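Every protein chain of the complex appears in place save one, which is left out.
Coming up: subunit A.
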Amino acid sequence: MTHVATLQDPLEEVAPPRGRSGAAAWTIWLLRRLGLALLTLWLVSVLVFLATAALGDPVRAILGRDYNSNPGRVAQLEAQLNADQGLVSRYFSWLGGLLTGDPGTSLANQQSVWDQISDSVVNTLVLVFLSSLVMIPVAFGIAMISANYRRRRPDTWIQTVLLALAGIPEFVIGILLVFVFSTSVFHIFPAVTIVSPTGGPPWESAKGMVLPIACLVLAVVPYVSRIVRASLLEVLDSDYVELARLKGIPEPVVMRKHALLNAIVPGIQVIALQLAWLAGGVVLVETLFAYPGVGRQLVDSVRNHDVPMVQALAMIIAAFYIVVNLVADIISILLTPRARTAISS
């Protein structure tokens, strides 16, 4: 190309982006992150195992008062839990089972744990997925409207409502929703999820999904909106947004292209944390709407002292946390050119 001034000044030389080794650098980076994720998961497995099987005698914990009166059941349980083996070998046989897709047998009904939990895992994933599908655009939309009207009346109203929603526990929101939409005011949606007698998935009846999803969306939107609004406000004060306005870029484009793109990363991190929380911790909502999900099953299993079930569910929830956060980190880096180019060079 043209031989213009660049080389006149040695200080102008800035390392150009490296395209050649980019793919390799990305692969190495990704492998490292995956390795770290696996390491985390392994540590979780140690903790879960120690907490459920190693602290005290699991058989005694399971049987409680029956321990002394029912020696036959004790022997059966000990055989099932391999209680005669050492802790380490029990851990490794459990871990081996997990890795080969056989997390053991439920103590409560002697069925395979995997058969027991696979449905509820799918149910929860569907619930979380549908909720996030609604929640993400709503949260970002509210944040953008709010930031656009910063500290004027609409913004104040939105912030007040969001803060109130964030302050109400999610099951109270659920009860209010049931009150308004299914029992006392309107009768539009069913108050509980109807699982068909044939054992089909809960989303076969779309109407039954509306209230659980609405409840989860209302529980999560305030956090995400407030974080995105805060980072949007910061970006809107930046020099490059001012320059974009002085350049004559229309305000909606300024908001979408110049501001949102740079404010999205904190939002993604919060969304990841909230999704992980939804997957593991919305016991109350699942109970309220009788939704056959992971949270409810976990509570039931703990109540039944069903150690293999608790272990498997805990591992699945942990794995979901790790995967969601890993995905969020990758998306964040892809959306931040500075971090992205730092990896590929």
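Just so we're on the same page, contacts are C-beta pairs under 8 Å (C-beta built on N, C-alpha and C of every residue); 3 or more make two chains touch, one makes a residue touch a chain; residues count from 1.
Operating definition for what follows: contacts and distances are computed from a predicted model.
Colleague: Consult the UniProt record of the chain that does not appear here and report its protein name from "ATP phosphoribosyltransferase regulatory subunit", "Pimeloyl-CoA dehydrogenase large subunit", "Phosphonate C-P lyase system protein PhnK" or "ABC transporter ATP-binding protein".
Modeller: From the choices "ATP phosphoribosyltransferase regulatory subunit", "Pimeloyl-CoA dehydrogenase large subunit", "Phosphonate C-P lyase system protein PhnK" or "ABC transporter ATP-binding protein", the unshown chain carries the UniProt name "ABC transporter ATP-binding protein".
Colleague: Which candidate, A:133, A:176 or A:253, sits in contact with the chain we can't see?
Modeller: The single option touching the absent chain is A:253.
Colleague: Using the touch rule from the top, list residues of subunit A that touch the missing partner.
Modeller: Spelled out for subunit A, the touching residues are 1-2, 4-6, 9-17, 238-240, 242-250, 253, 257-258, 261-262, 335-338, 341.
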